[in-house]
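Missing here is one protein chain; the remaining ones are kept as they sit in the complex.
Per-chain numbering from 1; labels A and B assigned in written order.
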Amino acid sequence: MVYRTYIKVLALFLILIWVGALHASTFTLTDKLGRTVTVNVPVKRAVIVISYELIPAMNLWNQVAGVSRWAEEHNDLYKAIVRENPSLRKPNFGAGSDVNVEAVLKLNPDLVITWTYNPDTIRFLEQKGIKVIGIYPDSLTELYDVMRMHGKLFGKENKAEEVIAEMEKIFNLIKERVSKIPPEKRKKAIHLLGKPTTVSCGVGVTNDIINIAGGINPAGSINSRNTDVSIEKIIQWNPDVIFIWGSARYNESWLYGNSQWRYIKAVREKRVYKLPRWSTWSPRLAPIALYMAMKLYPEQFQDVNFEKVADRFYQKVFGISYYKVRQYEGY
Amino acid sequence: MLDVKGVYFKHKNQTTDVLKGISFNAEKGGLTTILGPNGSGKTTLFKCISGLWKYYKGEIKVDGIIIDKLSFKKRARLFSVVPQEHEPPFPYSVFDVVLMGRASYIGVFSSPSKKDYEKAETALKTVGIEHLKNIPYTKISGGERQLTLIARAIAQEAPVMLLDEPTSHLDFRNQINILKKIKEIANMRGITVVMTLHDPNLAGLFSDKVVVINSGSKVAEGLPKDIITEELIKRVYDIEIKKADIDGKSIIYPVL
Partner (left out) sequence: MKGIKALIILISPIIVGWLALFFGAYGVTPFMVLKILLNETLHIFEIGDIPEKVIIIDIRLPRVILAGLVGACLSGAGVTLQGIFRNPLVDPFILGISAGAAFGCAITIGFLSSLPIQFMAFIFAVSAVVIAYTVARTQGEISRLPLILSGVIVSAFFTALVSIVKFLVDPHKLQSIVYWLMGSFSLADWKAVKVCFVGVIFGVLPIFLMRWRLNVMSMGEEEAKALGVNVSRDRLLFIVFSTLAVAVATSLCGIIGWVGLMVPHLVRMLTGPDHKTLVPLSFTAGASFMIAADTVSRTLTTFDIPVGIITALTGAPFFIYLMKRGGKEAWGK
């Protein structure tokens, strides 16, 4: 009699474990395009189109079947790592904006993680029976979500948390120094994109890090990712500091040499800075924020050596030295 | 005035000649009609004379000048062409259209001068349509349009005026009016008029000379009353006719 109860309990227990195990091996999420995707985890053969910096960050090498051509051709960090360790090289299948579907299929992936730049590509891949997740982080929180999602997908939740923790270390350093500054002493900063009159607005990671760095983005009230404005508007805003997107075709000297911009405070005081040419959709967002903060409030960071902090971050997160990666920046 | 000698013409990729050695001449101040059925080569001959088609064998001269190597500008000062009336893409006024006749006198980078405007005015008066001056060309009747194109040819001040079937789109009344006007212009202003017609009666009534063409060859040339005979019409048009003389004029009518 006791046996029967015992067997019932055992059976129940076993069933619970079995169900639990079953449940634990799939993961359902809603991606940026609002699509619901269910994936078997951990993912074993992923194709990474845009978030390839997370591969070294979370040590996903053995679970990735292919990366976008851009990774090796345009990304300094990725390029540095695979040049140093050629065995890590991954097949590629085309660029992020146009995916060669046959090449992707040949890699036999169980998941494709891409950005939502071209929703048609995503739909197309889906129709061919491939699971696709679309991402487009529009804030720091979203970026963390994307990183955690990668963690969950690849069974590397801990690694994801570690990376986030390292990022938070830098953000905290910044916050700590910047919180001392009273509101009236905060600096106005704008971030210029492909054209000198195109500014980053209220939506997006750039706006978030301007805020974290203690700056005020006058274009932050415009509710879009970026927009074109007239020079008059920029003069009206009169920012204290101007940041230029790292991949822009122009740099500080263009603004300094242009008479239309001369009345803007940032131009007059020669506080225009081109950001490092790094992706902002990556753990490297943290050192970029530090860079910004140091330019905004240099007096608060006198004792901080940017390169050393960056190097420490690189070593901890990516396992490679900052100085080594810099050699590859001239792509 | 206009001398056509031994003109042969064939299209680029063809082997048969459309025109087989045509020769005729048109006297100054006279009205010469080229008469012939459809497909006789009338239009081809017309295009060769007007300079549109250049690759012919033979010689075409105006007042002794060979015309085939002339520039467009020079040729336009010798020949004015009155096409069949048609609808232009834009509603130019009658005056605008007539003024275009002055194109060969206006430089590429110039606009019409006062003199050009005056000549256009005069041309309008000659033809009798000054009252239509500012009306859009697209809003007047077929007959009025044909008169406009004639006025344009007059403004062009060329010694030879070529008309391609000027009566084909017109009603009976306008046909007569137009031909009367053309004859008047030819005689009064000493312009050598060469026109193509398909109606032998009209040719007979208005022309000073008739040139009959059939299957690319000249069949006859001379005064209408001499040329237009029952026998010729039978040969060229394959129709039985009878000729009648009324008040010194000849007309033909079909035997039904």
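Everything that follows uses one rule, which is that contacts are C-beta pairs under 8 Å (C-beta built on N, C-alpha and C of every residue); 3 or more make two chains touch, one makes a residue touch a chain.
Not measured: the values here are computed from a predicted model.
Of the chains displayed, those contacted by the omitted chain across the entire assembly are A, B.
For the options B:K73, B:K180 or B:K249, the residue in contact with the chain missing from this view is B:K73. Touch with the chain omitted from the figure is made, among A:K8, A:K106, A:K195 or A:K270, by A:K195. From the options B:G6, B:G58, B:P83 or B:G142, the residue with contact to the unseen chain in the full assembly is B:P83.
One chain is missing from the display, and on subunit A it is touched by residues 50, 70, 73-74, 95-98, 117, 193-198, 201, 221-222, 227-233, 235-236, 245, 247-249, 258-260, 262-263. Residues touching the missing chain, restricted to subunit B, are 50-52, 71-73, 75-77, 79-81, 83, 86, 88-93, 96, 99-101, 103-104, 106, 108-112, 138, 156 (touch as defined at the top).
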